[in-house]
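Let me begin by handing over the structure; questions about it come next.
Note that this complex is displayed minus one protein chain, with the remaining chains in position.
Think of it as A and B in the order they're written, each chain with its own count starting at 1.
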Amino acid sequence: MLLRAENLTRRFGGVSALEAVDLELASGAVHAVIGPNGAGKTTLLNMLSGIYRPDSGEIRLGGLSLAGRAPHEFAAAGIARTFQNLQVFPDMSALENVMAGRWLRSRAGLAATLFRLPSFRRLEEECRAAAEELIDEVGLARWRDARADALPYGALKRLEIARALAAGPKLVLLDEPAAGLNPGETRQVDELIRRVAGRGVTVVLVEHNMKLVMEVSDHVIVLDQGRKIADGEPRSVSADPLVIEAYLGAGALRAAA
Amino acid sequence: MRPSGSRASLLALAAALAALPLVLANNYTYEVAILVGLNAITCVGLNLLVGYAGQISLGHAGFFGLGAYGSALLAARYGWPPLVSLPAAVAAVGVLAWAIGRPILRLRGHYLAMATLGFGVIVSIVLSIEDRVTGGPDGMAVPPLQVLGFTLQGERIWYWVVAAVLLAAVWLAQNLVDSPHGRALRALHGSETAAAALGVDAARHKLFVFVLSALFAATAGGLAAHYAGFITPAKASFLHSIELVTMVVFGGMASTAGALVGAAVLTTLPQLLTMLKEYEMVVLGAVLMGTMIFMPRGIVPTLEKVLAAARRKPD
Partner (left out) sequence: MLTQYLLSGLTSGAIYALVALGFALVYNASHVVNFAQGEFVMIGGMAAAVLVEAGLPLPLSIAISIAGATAVGLLLEKLAIEPARNASVVALIIITIGASILLRGLATLVWDKKIHRLPAFSGEAPLSLGGATLLPQVLWVLGVSAAAVAALTWFFRRTLAGKAMLAVSHNRLAAELMGISVRRTLAASFALSAALGALAGVLIAPIAFTSWDSGVMLGLKGFAAAMLGGLGSSAGAVLGGLALGLVEAIGAGYLSSAYKDVFAFLIILAALVLLPQGLLGRGAAERV
């Protein structure tokens, strides 16, 4: 079990974005978090990456207790993420974005950096090589040195994924990686997710694209209005009456019966 | 910028600095060159803070003034040799910048601007009021710098001193920018949330750049004091802080070359317009407004963009 979260609760004003959510993420698997709009999916991701502090609840990664820590500490613990509204670094090239992602892994000390001590050069070459490899893997080689804000939308989604992977995280949170992508690009993301999971990285996927979710996930969690209403394998979850009701309304359930 | 590119530009700068004296005709032109160099040292540091890390400081002249007065006071009133008082003063300013930076760098935008502005104003007022220690608004005399029994005096010698320090400053700045630390800073500027998600501790980085830029300013201030043999509180004024920001902004943010160009143009321009001294403020104000309205990225990046577009045309 890579990550265990218990009783996660987060309220904004009087509204309960998440209420007493428990989850367990098995290592090396692809987990999907789905639910209708406003279910709390992005809130959950924000809590798992430290952007929101839980009002109550616990988050344990391995033996480490994470709830209440700053986002950069979550990252240091091995959790990486992409963003629903892209947060690439527009003034840097695609390669530099990915190299920036490698911050936790290959950086020299301040003295070595400022005075260009020998150790620096080796680390920098290593950083560049690793970043180039990732750029190739996600298929962005032709935009490697282009400014990030010049890339097309589909490329930017893949750039964020490459950047998230750069430091070799244990857990990667993908916030709607296929949003706005055409079927061809979606297939690319699907393959990418499989390859990433195949390397042993745990993936959490928030998605609306049900086809992608069903095909690529090992485990599905369903949220509705801040509560977890289903948790299991894709097949069983998709047949769960509570899930159907949440998405399509009670009328659909009656019609199906 | 690729590693080889930055080494080449450093060599180019060294060559330019070595060749410049060939066109400097007299003491006056040397003096202007020295002033450009001192402003450039401060601007290279300020550019790291404003251009790369995306913060703002409207009080950096305060650090410049404190470096100058710190070294002057240690040398003049306590008899320290300037070769020791200068680094000591710079180090002290660094500690002060660290102490002030910790609380105020949590602020953003206008609030940060106000806080840095307040700091600069407080420094310049205190330097003016405490006239028993600092000589007040009329300033105080500063002993010259001595190295190995050699007194550094005169424009020609100081030109090389300032040139050497400038080269070192640019080298350090480039080394920072072209590195994981530099990318972390630029990441902070691009998206603080995403940078945090990559493990970048925003507060620590901002503080580091703030202190580094303060060190650059204090060094320039100390050198200015020992060069001129005199220092006044005007060097720590709000107007001087604005002039420094103007140089960075005008020359080009997130561009060390831009900081150099900005310092060069905006230091020499008033000298050229001495007969039009009364128009100095109008011109400065107009430059500030015009640059930010029409060329918000500054001269060097705008020129780079124009050249890049021109180079692409033949396709």
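One rule holds for everything that comes next: a residue touches a chain if its C-beta (ideal position, glycine included) is under 8 Å from a C-beta of that chain, and two chains touch if they have at least 3 such contacts.
Just so we're clear, the structure is a prediction, and the values are computed from it rather than from any experiment.
Check A:T9, A:Q84 or A:Q225 against the missing chain and you find that the one touching it is A:Q84. From the options B:I129, B:A164 or B:L269, the residue with contact to the chain not on display is B:I129.
Considering B:L96, B:V121, B:M140 or B:A173, the position touching the chain not shown turns out to be B:V121 (whole complex).
In the full complex, subunit B contacts the hidden chain through residues 50, 54, 56, 58, 103-104, 106-111, 113-115, 117-119, 121-122, 125-126, 129, 193, 238-239, 242, 245-246, 249, 278-289, 292-293, 296.
The working rule: only the chains that are shown with their structure count from here on.
Across the interface of their complex, subunit B is touched by residues 49-51, 70-72, 74-76, 80-81, 83, 87-92, 96, 99-104, 106-108, 110, 113-116, 120, 123-124, 127, 163-164, 166-167 of subunit A. Subunit B makes touch with subunit A in their complex at residues 3, 172, 175-176, 179-181, 183-184, 186-187, 189-191, 193-202, 208, 254.
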